[in-house]
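Excluded from the complex is one protein chain; the other protein chains are retained at their positions.
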Amino acid sequence: MKNLLSISDLTLDDLTAILDRAESFAEVSRREIKKVPTLRGKTVVTLFYESSTRTSSSFELAAKRLSADVMSVKAGGSSVEKGESLRDTVETLSAYGPAAIVIRHPNAGAAGMLTQWVDASVVNAGDGMHQHPSQALLDLFTLRTRIGSIDGLKIWIVGDVLHSRVARSNIEAFQMMGAEVTVAGPPTLIPREIEKLGCKVEFSLERMEEADVVYLLRMQSERMEGNFIPSVREYARLFQINEQRLGPRQLVMHPGPVNRGVEIASEIVDSDRSLISDQVESGLAVRMAILYELLAGRPVEGGEGPSDPLPTIGAPA
Amino acid sequence: MKNLLSISDLTLDDLTAILDRAESFAEVSRREIKKVPTLRGKTVVTLFYESSTRTSSSFELAAKRLSADVMSVKAGGSSVEKGESLRDTVETLSAYGPAAIVIRHPNAGAAGMLTQWVDASVVNAGDGMHQHPSQALLDLFTLRTRIGSIDGLKIWIVGDVLHSRVARSNIEAFQMMGAEVTVAGPPTLIPREIEKLGCKVEFSLERMEEADVVYLLRMQSERMEGNFIPSVREYARLFQINEQRLGPRQLVMHPGPVNRGVEIASEIVDSDRSLISDQVESGLAVRMAILYELLAGRPVEGGEGPSDPLPTIGAPA
Partner (left out) sequence: MKNLLSISDLTLDDLTAILDRAESFAEVSRREIKKVPTLRGKTVVTLFYESSTRTSSSFELAAKRLSADVMSVKAGGSSVEKGESLRDTVETLSAYGPAAIVIRHPNAGAAGMLTQWVDASVVNAGDGMHQHPSQALLDLFTLRTRIGSIDGLKIWIVGDVLHSRVARSNIEAFQMMGAEVTVAGPPTLIPREIEKLGCKVEFSLERMEEADVVYLLRMQSERMEGNFIPSVREYARLFQINEQRLGPRQLVMHPGPVNRGVEIASEIVDSDRSLISDQVESGLAVRMAILYELLAGRPVEGGEGPSDPLPTIGAPA
């Protein structure tokens, strides 16, 4: 694995390798000294054309805990505003010799284009409505940690599937691990022919009791004001996950940030059926694992080969 | 001490412990290598809902000089703008396992609320008009370093006491160390019943010659345009500290940034009676001491106990 662009590029072995590696990093995160020397002297660039606290800070902290130097570039306040093309920006950053570039961009395929321009490993942190593979991986890790196995689980993905890169990545990833996926939402927010991905489709939550896990998508405020739903209130009446709808053994996931009172009731966010905090915590371990697998997992020219991530920092790398 | 929320929570012993510890960090800051390994592998989050160069950069550099990893979150450009609640933001950050969260927030009590939601130590870097304890501590340290003892000093706090969290923290802190505090300003900027805190009140600077130290508060530009003072010129005429008003042995302090020509004349800022640069320098040593006392001063689970802050970096933590 050189790049992480899409769940579709990964084999089941790749998925499992990352999840297994994430387990050792989750253990590192429980230590007093939450840091390993693996990527010391390497540079990780994060290049975000859309704002995001969760994803960018998670990747940045993951890189720092691997002892990498981090260069963080946001579209605001940079040459990007001077109208420089994506390619020129990326080639500039590439001249610094980064080991990896983590990119979020509003256009589908942006991360893929980067791989043609740079030697660094490219990590797709969300490209338009296409893919968000690190999100899918952290969701797998969260479920595997809580339940043990994903195989045979019934997972409902509920909400604005049409505009969601998370939905696309997660449908694939859940199915690869053996889950049975159903997408549910109002017809205006379910893409035509989504069944071709192998999932079932529901336009109401009537049969949701079959779900082991309900994976909620964030309702973007720009959609709420658009023509996709009659009103936020109407959406919440039909699709909000609350005490009335969620059974005592059903688990809830959400990529965050949540809209309390819209797609999810406040009491569910704070209940022990919610895996939302676990997802954030998993995000760090999984992103450390992704950077490790791409950068230290493969032999490097002139390097000493993969280091063991387990020794804590203090000893020379 | 697990958290630093308010001067009122501290005993005289706590105050003294932080000031004594700050002395060793002030010594570290005079070294060639201004860094100690104490917090290596720990993460310090700074979460600022109001902009501030001085306080945020001072805490960030303090954490870096203790070898912590720093995650810096500003309200602008983050999920905060997507309308996420303080609690959800904080719980997300908490999932990364930070050792401390340093928060500035416009609402009084915000830092205190955090302690109910997170395991990390919480440091209040300013909450509304309530408290700003690290400012008070660095002011104590500055005075102690310059004068030796605060006991028996007469300190005048001059300006917009009404809207100032610095005034609230400092009245308490100065009095705990044995100083006699007077607040002075126009009646519209002095809160009713402030005498209950044990300080005296003056509505002019006529008797200011008794002061050993004049502590100026910043005149916020939004107040200047409000109904609190007739005009900036009138305020300056009555309350500006300048050569005419300040005696040769009186010292001046100011939390910064100063408004030259408003609450303070330019020549006073640059005179040797000004402790303003000393305050900034103290801020770094005191914030290192705060983080040290909260994070390394108490025994930690699975850790090796408090490290001595004195060895410079290079040797393993």
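The chains carry the letters A and B, assigned in the order they are written, with residues numbered from 1 in each.
In this text, contacts are C-beta pairs under 8 Å (C-beta built on N, C-alpha and C of every residue); 3 or more make two chains touch, one makes a residue touch a chain.
On a predicted model such as this, the values are computed, not experimentally measured, just so you know.
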* Asked: With respect to the chain omitted from the figure, which of A:17, A:71 or A:224 is a touching residue?
  -> A:71
* To do: Kindly state which of the options B:65, B:104, B:163 or B:223 is in contact with the chain not pictured.
  => B:65
* To do: Quickly run down the residues of chain A that touch the omitted chain.
  => 40-43, 69, 71, 73, 77-85, 88-89, 91-97, 300-304, 316-317
* Residues of chain B (touch criterion as defined above) contacting the omitted chain -> 29-35, 51-54, 57-58, 60-61, 64-65, 74, 76, 221, 256-260, 269, 277-278, 280-281, 283-284, 312-315
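In this section, only the chains that are shown with their structure count from here on.
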* Using mean C-alpha positions as chain centres, tell me how far chain A is from chain B in Å, no decimals. => 38
